[in-house]
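Would you mind keeping the following structure in view while I ask a few things?
Right, chain A next:
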Amino acid sequence: MPYPAQRRFQSPSFALPALSATLALSLSLGAQAQKVETISIGVAVAQTSNTALLGQEQVIGAKFAEKFLNGRGGINGTPFKLVFQDTGGDEAGAINAFQNLITKDRVLGIVGPTLSQQAFASDPIAERAKVPVMGPSNTAKGIPQIGNFIARVSAPVAVVAPNAVRQALKLDPKIKEVAVLYAQNDAFSTSETGTFQQTAKDQGLTVATVQKFQTTDTDFTTQVTAVLNAKVDLVIISGLAADGGNLVKQLRQLGYKGLIIGGNGLNTSNMFPVCQKLCDGVIIAQAYSPAQGSAANQVFVKEYTAQYKKAPPQFAAQAYAGVQVMVEALKVIDRKKKLNTWELDDLRVELNKQILLGKYSTPLGPIAFDKEGEVIQKEFFVAQIKMKDAKTGSFVYLK
Partner candidate 1 sequence: MALLEIENLSVNYGAIQAVRNLSLTVEEGEVVTLIGANGAGKTTTLRAVSRLMKPLSGSIRFGGRDITRLPADEAVKLGIAQSPEGRQVLARQSIQDNLELGAYTRSGPSVKADLSEMYERFPRLGERRDQMAGTLSGGEQQMLAIARALMSRPKLLLLDEPSLGLAPIIVREIFGIIRDLNARGTTILLVEQNAKLAMNASHRTYVLEAGQMTFTGDSAQLVNDERVLHAYLGG
Partner candidate 2 sequence: MELSQFIQNLMNGLAIGSVYAIFALGYTLVFSILGIINFAHGAVFTLGAYFTYTLVVGQFENNGLLKGVNLFPDGSPFSGQPLTFALATLLGATLAGLVAVLIERLAFRPMRSRGADPLLALVSSLGVALVIVNLIQLLVGAEIYNFPSNAYGDTPPALSFTLGGKIVIIRTVQVIIFAVSLVMLAVLGYVIGRTKIGKALRAVAESPTTASLLGISVDRFILITFFLSGFLGGLAGTLVGTAFGVAGPYFGVVYGLKGLAVIVLGGLGSIPGAVLGGLVIGLAEAFVPSQYSAYKDAVAFALLFVILLVRPQGLLGRSAIQKV
Partner candidate 3 sequence: MSAVTSPGSVVLEARNMTRRFGGLIAVNDVSFDVREGEIFGLIGPNGAGKTTLFNLMTGLTPPSSGTLTYRGTTVTGLQPNRVAALGLSRTFQNIRLFKGLNALENVKIAQHVRTEAGLWRGVFGAAKAEEARVEARAWELLDLVGMADRAGELAANFSYGDQRKLEIARALATEPRVLLLDEPAAGMNTSEKGQLTGFIRQVRDQFNLTVLVIEHHVPLVMNLCDRVAVLNFGQLIAMGNPAEVQRDPKVIEAYLGGE
């Protein structure tokens, strides 16, 4: 929505652009077109800061993709390389990571960053440099619209969330009153809750109370008391693992008996150690499920479980898918014209074009992209948590 304004501002009316353009020109005289030497793909996710909980799963997913896909021949026999740059949790960190990847590491494309807020700051950099970006976990509205080079494998919340509500109604058709809770300092949760509330209304349910909390909160008695007083039959939570898990735990401990729906932020086994046995029965809206039946996913799940002793989390699967999409697009290009004969700039443009053209069989199921770069994902999932013991549990695929 704000984007048309951008073009309007680009009319050069000050001396400044002329000055900087001259400087840029004089500086670039020495630079030459560069050939592609190594096939490297950048991964810019949060390896430090309090966003690292999400980022470290993405690192695992991406590293796993590097090993696994190179083990299967890489790009038509040539192995590719991942270059990691830490974004930290802030916008400046994401921009620095992107710029390092683009010019210093000379990657062909970037998988990242972790947070939508970071994407709004760093994606325009890649867009300017004409480097394709694959958002692994940016779910906010407006990300693919940042530019032609920006795409994402993470489906926007508007698509993922409604299934869970429908599934809950299937489990218990008598549900009438709903309580909605969300982490209001988390970009993802605030947009997801909007979808949840809309869906609830569409399904003829009454939203009896809406409660806000912070992802940094640990004590939710205030919210839980409000929920209990509203006497609802369904609670819908949009939050992240730690806060969401605590909320579930405290809801149950204080005596809430009805169904609980957790948003996509709760689709991680990181929640298990928090609510432990009390996680049992929570319905989760998933953009990824280990139960997804495609061959691609089953291989992924098998290999991943062998290595990490647990089923892959959504963030790892999405990062894997991001890398996989880039690799497969590169394979197609390579078949037409060997990658090492390309100029770097041209290859990046070509890669972007190819990404949007292709169809991919990923652990997320078959996916493709529309012309803006928005992911077209066939399958979404709803799962119910089943706890084996206090620490281990699984997402049992419903439907």
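Odds and ends about this structure:
As a convention for this text, a residue touches a chain if its C-beta (ideal position, glycine included) is under 8 Å from a C-beta of that chain, and two chains touch if they have at least 3 such contacts; residues count from 1.
With respect to how the candidates were assembled, all candidates are chains of the complex that A comes from, given by their letters.
Computed from a prediction, not measured in an experiment: that's the story for all the values here.
When the candidates 1, 2 or 3 are screened for touch with chain A in this complex, the one that qualifies is 2. The touching residues of chain A, counted against candidate 2 in their complex, run 48-50, 52-53, 55-56, 60, 184, 209, 211-214, 216-219, 221-223, 225-226, 229, 241-242, 245-246, 250, 252-255, 270, 273-274, 276-278, 308-310, 390.
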